[in-house]
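All protein chains but one are shown in place.
Entry: chain A
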């Protein structure tokens, strides 16, 4: 198996770019999806709850 330097560069410059853009789109969708808003609001408030016991 012999990978040339040029092949590696070409691979990084194409797929490296594509997967990062794909990841960015995925993250943006997850973050701004209206159905997630309630979940996030709950999460940021719930850490301030001071009951210091695990839920059973």
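By our rule, a residue touches a chain if its C-beta (ideal position, glycine included) is under 8 Å from a C-beta of that chain, and two chains touch if they have at least 3 such contacts; residues count from 1.
We adopt the following convention: contacts and distances are computed from a predicted model.
Missing chain, UniProt protein name: "cytochrome-c oxidase", from among "cytochrome-c oxidase", "Glycine cleavage system H protein", "Extracellular solute-binding protein" or "YeeE/YedE family protein". Although one chain is not displayed, chain A still touches it through residues 5, 9, 20, 23-24, 27-28, 30-32, 39-48, 50-56.
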